[in-house]
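This is the structure I have questions about; it appears just below.
In this view, the complex is presented without one of its protein chains, the others remaining in place.
The letters A and B name the chains in turn, as written, and every chain counts its residues from 1.
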Amino acid sequence: MSQAEREPIRVPIRKDTDLTAVRQHVRALAQRTGFGLVQQTKLVTAASELARNTLLHGGGGAAEISVVHGSTGPGLSVSFVDSGPGIPDVELALSDGYSTAGGLGMGLSGSKRLVQEFAIESVPDGGTRVTVISWADPYSARQGLR
Amino acid sequence: MTSPSTIPVLDLGGLLLVSIQGELPDESAIALQEDVTAAVANTGSRGLIIDISTLDVVDSFLARVLAEVAASSRLLAARTVLVGMRPSVAITLVELGLTLPGMDTARTVTEAAASFGVTIEQADRTGRGTP
């Protein structure tokens, strides 16, 4: 546990069965971090979407999962890193219904709605890093206090 | 051609029942899609019941596969009923923007079968433990 707090768990994303590993790692760590079932499911689903993007658009890469601490308590940060072609128009890619890989076009825009924080760094031909953060208890009664 | 899926498609006298268990890699999902569509065509069933009560995550890929199964089954004159979706999965799909408007849903396999006029006695497969 303390190990995970300091160093992120790195899960390679090279083939479609790796998505299963990403989901399982995120689920296990979310459970240990005290996520409620709905928050867990949202984060695991977002991770699944983003990992598939990394595989299909980024040509593979890795997911880095780590525990973070914020004002509302603990959370999980998951980064998806690839060295693929990058996203030419991030804003367009984030709009509902935008799809290049024949999906429902809900991967990127939809997963943004499943987490509390969402950031994309993309360099043309230099790869993409998508980082999401989800808090164990986003509606914590402690929010706004302390 | 993908390898056949490991998920059995059961023929309950005119109704097909598919019960998806556990983690489903993308490739198996696509294999399942092909198997189920083939089974609908071969049996000439009027109904297809897909039980997802054991799934703790459904992402947009699997949602698309399920929606496509329903759409192709409809072309083959079979109605698809999705059964047993968990609350956390439903909330997540709706948040993703996937409300699956083209699919019928039911709480349990028994209720889904009843909608086809088929009575299943004491076979509530989707009941999760005691209430």
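List of remarks:
The rule we apply is simple: a residue touches a chain if its C-beta (ideal position, glycine included) is under 8 Å from a C-beta of that chain, and two chains touch if they have at least 3 such contacts.
Please note the rule applied: contacts and distances are computed from a predicted model.
The unshown chain of the complex is recorded in UniProt as "STAS domain-containing protein", chosen from "Branched-chain amino acid ABC transporter substrate-binding protein", "Phosphate transport system permease protein", "STAS domain-containing protein" or "ABC transmembrane type-1 domain-containing protein". Of B:48, B:78 or B:100, it is B:100 that touches the chain left out of the display.
In the full complex, subunit B touches the hidden chain at residues 74, 81-87, 89-91, 93-95, 99-108, 111-112, 114-115, 128, 131.
One rule holds for everything that comes next: only the chains that are shown with their structure count from here on.
One simple way to say how far apart two chains are is to compare their mean CA positions; for subunit A and subunit B this gives 27 Å. Residues 16-17, 19-20, 23-24, 27, 37-38, 40-42, 44-45, 48-49, 52, 96, 103-104, 106-107, 109-111, 113-114 of subunit A touch subunit B in their complex.
Residues of subunit B that touch subunit A in their complex: 23, 25-27, 56-61, 63-64, 87-89, 91-92, 95-98.
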